[in-house]
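Omission of a single protein chain aside, the complex is shown with its protein chains in their original locations.
Coming up: chain A.
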């Protein structure tokens, strides 16, 4: 599972901080992510995962600290950053009133794909996700699990170096989640770096490395195996519980 990772750092974060007025949502976090890695960004609701991610993808300005994504500074080169990344937002990120095909065409279009490329990508997608004849259905009529897979594929249309997924599997059953992770693996095998937030601890087991964030601070960061050893437990869920207890 680890063979797709190289030593090249594609995300480097140093003392990244975000303040909303008096409230500090992200408190000087530092970490790096290697190329091809599946990096799990864990934390309870309200820990600051989304806030941190938004700074990395260039739609929110850091209050202080630095972040380098795909070789570009998020402060000064957010346009270049945007071209190198894909993003799936925590809220569902496609248009319910457009059909599957229209969504693909639209998102392909805003990333500057040619008509030919869009056609090719659409065909590939239909094949990969076994969409068959639902391409003409409105996205709003699809089950959530389908929508999530679709949104993931759409975020990859322009073949980004890094893809940021914010709770991509929220609200679906474990089997559908498992299927989603198959897609993530397929993509990681192609050398794409995956930065994924989740609060499902079972999913943490699927990651190459995970960080655990509590109240804006990264409290632990390692491979799931090492973390379990460090806390002397059998599952990531127990790691998480122990960590929370230690902090209190």
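Basically, a residue touches a chain if its C-beta (ideal position, glycine included) is under 8 Å from a C-beta of that chain, and two chains touch if they have at least 3 such contacts; residues count from 1.
Quick note on the criterion: contacts and distances are computed from a predicted model.
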{"item": "UniProt protein name of the chain not shown, from \"Carbon-monoxide dehydrogenase large subunit\", \"CoA-substrate-specific enzyme activase, putative\", \"Cytochrome d ubiquinol oxidase subunit I\" or \"Transport permease protein\"", "value": "\"Transport permease protein\""}
{"item": "Option from A:44, A:59, A:144 or A:217 whose C-beta touches the chain left out", "value": "A:59"}
{"item": "Residue among A:26, A:94 or A:142 that touches the chain left out of view", "value": "A:94"}
{"item": "Options A:46, A:109, A:174 or A:191, residue touching the unrepresented chain", "value": "A:109"}
{"item": "Where the missing chain touches chain A, by residue", "value": "54, 57-61, 79, 82-83, 85, 87-98, 102, 105-107, 109-112"}
